[in-house]
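For this depiction, one protein chain was excluded, whereas all remaining protein chains were kept in their positions.
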Amino acid sequence: MAAITDRQRLAYANAQAADGRVNLEFETDEGMTLNMGPQHPATHGTLRIVVKLDGEQVLSCEPVMGYMHRGYEKLTEVRTYPQVTTLINRIDWLGSFANEVPFILAAERLMEIEAPPRAQWIRTALFELSRIANISLFVGDMALHIGAMTAAFYAFRDREFVLNQIEAATGGRFHPNFDRIGGLKDDLPKGWIADTKAAMERIRDFCDEMEILVEGNEIFEARTRGIGVIPAEVAMQFGLTGANLRASGVDWDLRRDEPVGLAWNEVDWNVITHPDGDSFARFWVRLQEIRESTRIVDQLLDGLPAGPYMAKVPRIIKVPEGEAWVATENPLGEMGYYVVSQGGLGPFRVKIRTASFNNVSVVPWVCRGVYVPDVITILASLYFILGDIDR
Amino acid sequence: MGLVESGKLPKPLTSLLNTSRKYSIWIFQWGLACCAIEMGAALGSPRYDVMRLGVIPLPASPRQADLVCFSGTVTDKMVPSIRRLYDQMPDPKYVISMGSCANCGGPYWDSYSVTKGVDQIVPVDVYVPGCPPRPEALLEGIVLLQERIGKEDMAERWRGEPIVVS
Partner (left out) sequence: MSSPEAPATEEAEAPVTDEVREEVLAELREDLGDAIVGTHIVPGQDLWVRVTKDAWQQAGFALRDGAGFKMFEFVSAIDWLPSPWGKSEDSPTDEVVETEPAEIVTGYAGGDTRFQVFARAHSQTRKMGVTLKVDVPEDDFSLPTWIPVFAGANWHERETREMFGIDFVGHPHLVNIYLPGEFEGHPLRKDFPLLARHVKPWPGIVDIEPMPGDESEEGEEG
């Protein structure tokens, strides 16, 4: 056996270090800095996270955003109201329909018109469908981040059934742009209700499947239980909303508590909460929410009122002066629009309060002291869409 | 390889090489925005199943990829990473630009932070229009690219001349 010279050893060490440096930005006395992203398999999209490590433990964690900043708030100022809905569709791109609704409601509030009941019910049903389309992908995604690839395939497969229904009604798989000030663009197509109910049946099966596949899994439990605990008090301070807040035990759902002009209170469903506040709780709450959503859709379609789907609105939409804030419970959490109008064809200023921006702002707090693999779990369980953070 | 140095390649050899290249494309997915989900559906979902076209998704790194699919909005902040990634890919490399945003800026044509088209940074072979394009549209884009690869003259590439595809 040939002896290894010092020189060889040094060369080897150098090569190793060069390999290692690919992802290391610099080393300081306080620890090592690891850069994840902006294109990283563990971030949905282009989030970059700079983590300072001591060994395997995170000293501090700083998300770097802006890789998807598209300037919505500025662009809304130079668009007319009907054009704005086309844009804001694309904020949370998985549950697009849900993005339009609060903006339309805010404009309707300023114009003091109200959509007819049929439009409200259809809106609510489509809202819930987009929630299902959104969160079913989360379920697969979360499992994928923990290492269970199969769940993602199932999610993609069953999500298609919901997308088909959205497409049948609105004409768009992703960005329906179906909501209009005063109602909807169109009525539901023939046979849609029966098809949707069949799709809801499939989604319920999907939930059962996921529970069998993921929830009992020991690895999954070990990697999510007790990881990334966010107490309710902290959650409120950071303005967390949606399932992240409910998983911390706060019984708060805008759908039940402030259903501004939508039909959630007409049907029977439950707000799901979980007392733990950890990654598992967030996963569990979301999975149960899909079930509740299918129930809501089923009941809404059973009781759909007849009548017009569009109120009388002027052809050229001018919104009177005023300010209005409307928020709804979107798939990712509370999404609100603060619309300032000065009487023109377009809004004067729109402040878009998205759920993910607040949800992710808790990351530096919650990631302190956890281990590197847990960063991935926590990020996955907080569930954000990049467009929703950066806008 | 005297053949290569002479700059000529017999037809059968060309078509053999091209056929084998065209049905073994590793596609690197660079998902940027909404379109990324449709790309994910095309590449990862059982309904569309890109592998039947001889395209293999999810390479471990861009250094192993033949084709990169930019899907979504390219922002000015993202541009350096895109260029760097493109430079890391080994030749011959192909680019698909998916969605209006990557093609030309799309709905954000007047935004202050969006690059109006990924073709300002890297050369693009196939543009897939739509906002978002359906997964089928992306698959068609891939088929078009394969046709294009099939018509390439490998010798030209080796001589370092610009490739002209008829």
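Just so it is clear, A and B label the chains in written order, and each chain counts residues from 1 on its own.
Please note the rule applied: contacts are C-beta pairs under 8 Å (C-beta built on N, C-alpha and C of every residue); 3 or more make two chains touch, one makes a residue touch a chain.
Fair warning: this is a prediction, and the values are worked out from it, not measured in the lab.
For the chain missing from the display, the contacting residue among A:K52, A:R204, A:R295 or A:R349 is A:R349, taking the whole complex into account. On the side of chain A, touch with the chain left out of the figure occurs at residues 65-66, 69, 71, 73-75, 77-80, 82-83, 109, 180, 183-186, 234, 236-239, 250, 252, 257-258, 308-313, 315-316, 321-325, 327, 334, 336, 338, 340, 342, 344-346, 349, 351, 353, 357-358, 361-362, 365, 390. The chain not displayed touches chain B at residues 76-77, 105, 109-113, 116.
Note that only the chains that are shown with their structure count from here on.
One simple way to say how far apart two chains are is to compare their mean CA positions; for chain A and chain B this gives 29 Å. Interface of chain A with chain B (complex): residues 38-39, 45-46, 66-71, 74-75, 78, 86-87, 90, 93-94, 137, 152-153, 156-157, 160, 173-175, 386-387.
For chain B in complex with chain A, the residues that touch the partner chain are 30-34, 36-38, 40-41, 44-47, 73, 75, 77-78, 81, 85, 107-108, 110-114, 131-132, 134.
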